[in-house]
Structures are given as C-alpha cells and as structure tokens.
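Complex shown without one protein chain; remaining protein chains in place.
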C-alpha cells in the first residue's frame, strides 16, 4: 500500500449525478492518483451505486488537499473520524481552518453519530451546540462558539438529478436558452407552480422593478391574489414603481397602459415615495385606501410577508425598506425557510442574495432578458434550476394566463 | 467677405429635425467658422424654417471638406451649380471622387433642373442616363456610365420627424429599450401593421430561425394567411426549421409543442432538407401535399414572394436557396421596392442587408432579445425605426393576437 | 393675443446644445402650439443665442403642463416670478407639488434675485433656508423646512456641449460603442486622467469585484499609488476579493497569476473576510502588516477616502462595510463633493448610485463588458459621459501603462 494514501467510499447515483466524474476530475486536476478498489453500479436506474477508492498524494499535505476536494463531492473516509471543533476566539472571528459550507445537505460525524446540519447555505461555517449543528454566517458567530474545522467527519449528500414526471426542471434542468419555445415553457412553468401550490409548497417571488416597467405588475398582482405567491423578496425600487403605477398609472414616468411619457412624469416616482412617507408606511396606505391595487397592495391584503432590502442606489428609500443590509439578510432568510420554489424575475442583486441562502434542493426559476445574468444565476451546481431568457413583460403574463386556466 | 468662404442656404424643419444642429456640429468638428446671415424660424410648428450661412475654411481645401459635410445635411450652395459627372473607366470601377449616397431622398441639379435620384440606398453611386438619375451598386456599373462626382449639385432632403397621430413610431421613434411595457408595445405595433395594410401598404418580414425555435412559427404563418405580411426575406435556416417543424414537429430536434428533445432529433433538420430535395423544391412539396402548414406553406399558398439568401453557414442549403449572394441581393431589392414597413425579427445578417437597401422613410420594426443587436440595427439615422428588445417567441404571438382582434 | 398663452425666453447655445429642439419637441408632444416671436442665433460659434416664444395651451391646466416641460429645458417666463415655497408638514414629508430636481445647474428667483441651488443631484427637492437653497433628499427633510413647489421661479442652465480641445469627451461625448479602436481610447482616457490630475482635479473610482477577477487589481493599485485616483467608492465584494487576492493570490478561488483553481479555493474569500474580522478592520490589517499590497492597501497607505457600501448579497460583510444604505449614501455624497471625474468600472449597482448623486458637468467614464449596462449608465442626458464597452481586465492595464508613460 502506498505511503500517502487514504481509502474512501462514496455511494449514491454516482454515474447519473456525476459524482464519480467529479471525484476523478478533482484527483486528476490536483495531480493525484487513484485506484478503484471496488465498484458496484446500480443495476437498475433507481438503484444506488457504491465505490471504494484509494486516493494517493505525493506527500501528506498533497493528499490532504486532494481529500478535501473529494469529500466535497460526497465521499467519506472508509474509517469514519470524528468531526473537529475549535472555539471562536472572538465575536465574528472563526478559526483559520474553518469548514466552509456548500449549499448541499450536510452531516457531521459527532460523538459517533451522523448529525444533520440545519439551515444549509453556501459559504458559511458550522456551529455545534449541544449535539446540534447549524450553518451560521460569520456575523452571527459569538466568542466561544464551537466551529467545525477541516474536512474530516463532514459528509455531503450531493443533489440527485430529478427524474420523475415531466416537469420543467426535468426537461431543462440546469440549463438555459433563448432558443426554446417560449409559450410552451410558460405553460410548463405554470404547471409546476400549480402543482407546488396544490401540495402546499411555499413559493417565493424575488422581483425587480422591470416587472413594473415592462407592464407585468398586473399579472404579478393576480398571481398573489390567486395564492400562487406566498412571499415577496425585493428592494425599494419594485415597491416604489409598483406604487407609482398603482396610484399614478406610470412607471419611470411612462404611462404603462399606452407607453406615452406622462407630463412631469420624471417626478412621479418621487411623488409615490412622498405619498408613502405621508401615510407612514405601505400598510397604512392600504388601510387608508390610498393604495388599492398592485403588487404591494395584494401582499398587504393577502397578508403575505414581504421584505424590501435597501441598496445604495435607492431613491427615498421608502419607510418600509430595511436599510441595514445585515438585518435585511436575516429577514430574507426567515422568509426563505421551507420554501419549495423560488421565482427570480429581473433582479440580479436580490437573486444572487437569495441564491446564496438557498439549499440546493429548492426549485429555482430564473427569468431575465439578459443571457449573462441568467448564466450567472444558474451557476450554483444545482439540477433544480431553470433559466428562461425572455422578456418578463411578455413571459409573466403568459404564465399567469396559464395559471388562470388551471385554477378554474 | 472672407477669402475661403461660401454662402449656403438650407430650409426645412431646421430645429425640430436637428438639421441646423448637425450643420453647426459639422463645421465646429472640422475647425471651420460660420456666420448666420439670415434665419427665419417657422412661427408655427408646421411652418418650414430657412437659414443662410456663410461657411469659412482655413484654405480652399479645408472649405471644401466642410462644405461636403454641410451638404450632407441638406444644405446647398446659394448659387446652385450643375452636378459633375465622370464616366466609369471600366466595368465595376467608378471615378475616385464618386459621390457616395445616403439613404435619404436625393436630387441632383442637372441641366438647370432638380432631378430625383431613383432607388435610393446607402453607400452606392449615382448613375445618370438621359436625364434620369439612379442609385447604383458598384457591381452594376458598366464602363462609360456617367457617375456623379464631388458634392456640388447634389441635394438631400433630410427625413422629417413624424408628428402626426400617436403611432408606435411617434412615441418610440428612433429609440429602443428593454424597459418598456411589452404588451402595450405589441398592441401599438399591431395597430400600425393594421393601418398600413388597410391603406394598401406593403409589409415585408425579414426573419431568422429563432422565430421557429422560440415557437412563433404558427403566429407568423397566421399573419401571412391573414394578409398582414406581403413578402418574406430570409435565409436557408428559417425555411429549413419551418419545414422541420411543419413536417416533424421539431425545431433543432426539440418538440415545439412540449419542449422535449425528440429521439434522433438532431437529424430532423437534415431530414427536412432531404425531403425538399426529394420533392425538388418547396413549391413542389406544397403542391404534392407533403408540406401542408407553416410559414413557407402559407407563402406558397398566398403566392407572396419569398427570397432565401444563402450564407456560408447553411446546411444543405435547400434547392430554393439563392446561393450567389450578389443575385440574392438583387432579388431582395426587387422585393423591397415600394415597401411601406419592414419587420425585422431575430436575424442580424438579413436585417443589416435589408437595412442597407432601404430609403430612410420606410418604417422599420426591429425585434430581438439581444440589446446590442437592436442598437446596431437602429443606427441608420432614421426617425422611422422602432427597436423592441423582447423575446420573439412571446412578442410575435402577442402582436398576432391583437391583429386577430382588429381584423374581426 | 391668445387666451391660454405665456411668453417665455431662453438663451444659450440653443441650436448646438439642442435646447430649442427639446423645447419644440416638448410643446408638440403635448399637443400645444408655439410661435417664435424673436430669434437671434449667435453669428459665430461662440456667441450665445436668444429666443422669445409664445406658448399656447388648450386651457390653463394644459398650458401649465407645457410650461413645466419647457422650463425644464432652461426657458423662463419673460416676466420672472418669485419662486413658491411651502413648509414640510412632517419629517420626510414634502408638499405634493414639490419641485423635483434635475442634475443640471439650477437657480431659483428668491426675493428678486437668482440664487444658486447647492449640492445639485437628480430626483431630490430644494430646501430654502435664510436665502440659501440646497438640493435635499427626502430622508433629510425636517418638519417645517421650506420646500420649492411648482416650476415658477426655477431656472435651469442646460449643459453646454464640450467643444474645446480634442479630449475623449469631445470625440465620444454622450456615446458608447464596442466598435471603436480600444488602444486609442485607452490612450485618450489616460490623457484625460493625466490632465485632470495636473490641474488638481479630484478623480473618483467606482469599482466592482470584476476588477479583481479579470486581473486588473494590480493596475488599479498602481493608479492609486501614482496619485491618479483620489477616492474609492465600492461595495463589500471589491474589498473582499482584493484582500483575498493580496493575501492568498486568488480571486473567487482562482489563482490570478495562472488562472488555475486553487485547492479549497472556494473558501478563500471567506478566509479573507475572517482575516479582516480578526485584525479588526482593513486599516488595522495594513498597520499590522498582514495586508501589504493591493487596492485597499494603497488606499490606506495613500490615505485616500474609501466607502464600502453594504448590499443584500454581501458575504460577511467586512467590519469596514457601512451596512446601512442611507448612511452609505451620505458617505458617498461627501466623497463625491467637488469631483471632476468619475471612473465607473464593472459595477452597475454602485455606478447607478453614484450617477444619481452627480451634477451634469462631472466627467464620467464608464467601462463595462456588457453593452446594456453601459447604455443604461449613459442615459443621464449629459455630454460629459463616455462609455467604453470593453474588458476591464484588458482595458484598465492599458490605461495604466499609458499613464506610466505620461508620468515619466
């Protein structure tokens, strides 16, 4: 047996979900060696596979670098070792060798048991408290918190490729394209939303102001009214322009129903902001009947949670906007808990923020007219994302129309 | 009076249509001087304006360079001079100092009269034959043809900004944006198509294969059947994928009605090509009832002209494709004669080709999902172009739906 | 004389700077009438022009809507009226009819004198205190503040088109293109930066993390070291990735000097964040010599101001990040005071924020690889902006190289 080597094992859909490919890739990219000791490929498509490999490095350090990478793909050491913990030396300061999380379901080997890590998100650390493990952002770490360090004793369950049924995630899973039949995709997306809701799944919309500018605000308001959206994550601009449209009929000073520029329309979004300040808040504006239609109105009326996160480019911002971004992140996370589907429409900023908070098994539908934006948002290593390069002003109304048909 | 100077005059909507601004720009950019000798600004908005300027250069050569530029904007020398002509020394070879045309309405001062130049297109020369002037591509010039040289005796009528009515060209004239209300724009575009047809205006569609890939082929076929498209300019790919879709239900191997990949679908477009070769031509395929729906089918059935121009990337190409691009250009030009409106959908290649052949007063609607493409196609100095940054697979069906309503 | 009419006057470069065109546009777009009562066009290019117009509406209300628009372009009533003021009814609540500012130099007619409005920014209100006028965001308005309402007594000085010299703003002013000679533009940009600095002008860089990812961090650090950048406006990500690169050699886990992926590199940006928390701040990290190169290091060493604005997508964020966006906006504004040139590189979020805070006469250079981003950022009605559609990783090093030559 080679000197700097370790035997590892891995199980799951090794071939179908690319697990073995990624492990081989990793070892080769790092200049290591591997030997396949045992391999059992599931005979039928639903069977799991199992493999044992011997990984070999040039020296101990090299070996460990390779192992870190291999463990990331779901492999574990054959002889399982206890997870390593180190206390945080100060508030917000974690040990140098901290384990940085992925968005996959993760377990740690703690006192001889595999323990689930709760609240999985990407790029965080794991804090262990009385036999519980929790994925924790650096800003929430307190002095003395026990932090997982190194890669030993950590196990990842890589996401399975979806295979059942013929939903939009199956036929487009992990891909995007502007050369696809738009009307059909809209129909498929509607069906998935419908099914998700029927099963009681929570659907969160992450949206930007282009929803209003391109004339899709009425459609989104309808989706909320019909119960197909259960929470809204956005920024100041979506709310401002929705209220501008609902109260003055314009968006960015343009009349949405005929596309003409309103006189003095450049000041309409400022007037909308002023009207919310005058009422005190969006909720108060609805209660006093000064706001009686639109996306924000429906949110208030249906009593669904919405979080408006502040950003440096905000006009105003509205009194309802959470201007501290760390607080806004916490609110986003609360709303995203147990979400089954997230629809991201025309906002890169809030979509990236949301993407970073989501475990890999949440379904994501991304709609944007700019292909580079869609490509960037897709890049999270999940099979559960669909990218639609289309015009929200045309696509969302199509989806809404289909949902109305299904809802009858 | 200054030494190297010339008095010029110009009339028209000098302020509204930016004519005077462009003349001032030109003189200043070239380091010349100008003096406003007389100016009469139309008192009311419909009145024409008139200006007389003295242009001054540093030397005779400098003055002439400035004058060339100023004449381009519609100005003429106060004392009009006869146009200068020189014979072509060989076939396809024009005099060095040839006048290179714009896409604006142009006249030449020939034997004391202003004579219209026919067939205006950009970047061509003007051939004079027995008191007639014709805009002519270099490939059509014959030895001995009399060619206009220099800028004297040439007068341009710059395009007026459209001001009447509230059509899509007025509210979006010369601009494009992805942040506009899509449904409203679709409605406006439909109204303009409807009005143009009602007045007997010829509408030409320039289209790429994304029409089929994104699922808009049925809509376009409907537009042809209803008489809203009077000619089709395209390449091999549109026809191939339309026939693939009409006969096999797929586009690029993907089932359009459900978005799934067809088995062995990668070969479907080759099979479509083969089926046309087998029939002999698209027309024969329609006559033998092997092709019974779709864009090409409707063209044949309605007997509207279509030109399929070959390109280096063609598969096949189909027997109906004109593989010689110079011949294809001539056919395009014939079809474009007297067109009132041109719709360019998802093809940069054929749209640029068409744009180069159009006089500035033809209405152009450009639909593409890629903003840089729309920006590039808009860049022809015309007020009569509208750019729609949207998804053809969603936008064209919207336009078609609106036209069906109007047509009732 | 017509019933609902008003005589107005306007002076300046009416033709060259499109002022008269925009006034005619406005009146016609709104369905009004105008009559040119008097017009004097500057005889020579440096002379100012003057015009008197009679504007007529269909009724008093219509007339006033037209006048609002016309005043926006720099016109004023012939008989000047005092500006109207109303007190704010509550903190953050301004009168309904508030005057919403542009980014142009603005004056108000107060007690018979024209008074400058300080701190001009777009989309704000004007607060008058003891004969001084100040452009003020709604969040800074206190109960009882006197706010300008309506359009009477407000005068705008539209920006002049730059005509002197042959700088990059003259030959590209107000335009952008990906089809321009890149190396030459880099040289021109370098010359403008050099001249601006030589005259003591303040240059502010607004930058995104792609500066680091594309390998331009060393170049930007050099620009700061040589004194060509006098302030930095950015977000968390630029600082995180700069520090990741400076301490670990990677950006997003990729080794910048050879483009390979570092082992466990995905955690490097988290490690960089942790290292700043450990030191306490970026300044402390520099002082303790744990950070000894890069953009942030040079900022600290040269003692130039930097503001890192928080956003909802931040990892960490760093202790130096201002997490409250309203506070961050105030800090941005302070830094931007008296800036002569602003360079915006690869960040839409911070560039839009900055653009909203800048008066129209500050020179802006926008560098981004995505044309729609450049187009959007250019859209502020200024002649002083240049859009460069290029790769920051290639363009900024070119500019730096040119500046090194000029600096010798």
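Residue numbering begins at 1 within each chain, and the chains themselves are lettered A, B and C in the order written.
The rule is simple: a residue touches a chain if its C-beta (ideal position, glycine included) is under 8 Å from a C-beta of that chain, and two chains touch if they have at least 3 such contacts.
Predicted, not measured: the structure shown is a model, and the values here were computed from it.
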Study note, to complete from the structure: Of B:111, B:198 or B:264, the residue that touches the missing chain is B:264
Review point. Given the full complex, what residues of chain B touch the hidden partner chain?
Key: 29-30, 65, 68-69, 89-90, 92-94, 96, 98, 100, 123, 125, 138-139, 235, 261, 263-264, 266-267, 269-271, 273-274, 277-278, 309-317, 319, 323-329, 332, 349-350, 352-353, 356, 370, 372
Point to revise | Positions on chain A where the hidden chain makes contact | key: 15-16, 18, 20-21, 24-25, 27-28, 33-36, 39, 41-45, 51, 163, 178, 371-372, 375
Point to revise | Hidden partner interface residues of chain C, rising order | key: 166, 171-172, 178-186, 188, 210, 213-216, 251-252, 254, 256-261, 369-371, 389-391, 393-395, 397-398
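Note that in this section only the chains that are shown with their structure count from here on.
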Point to revise | Chain whose averaged C-alpha position falls nearest the assembly-wide average | key: C
Check your understanding: So, what's the distance in Å between the C-alpha centres of chain C and chain A?
Key -> 33
**Study point:** Averaged-CA centre spacing for the pair chain C and chain B, given as whole angstrom
**Key:** 37
Check your understanding: chain B: which residues touch two or more other chains?
Key -> 178, 371
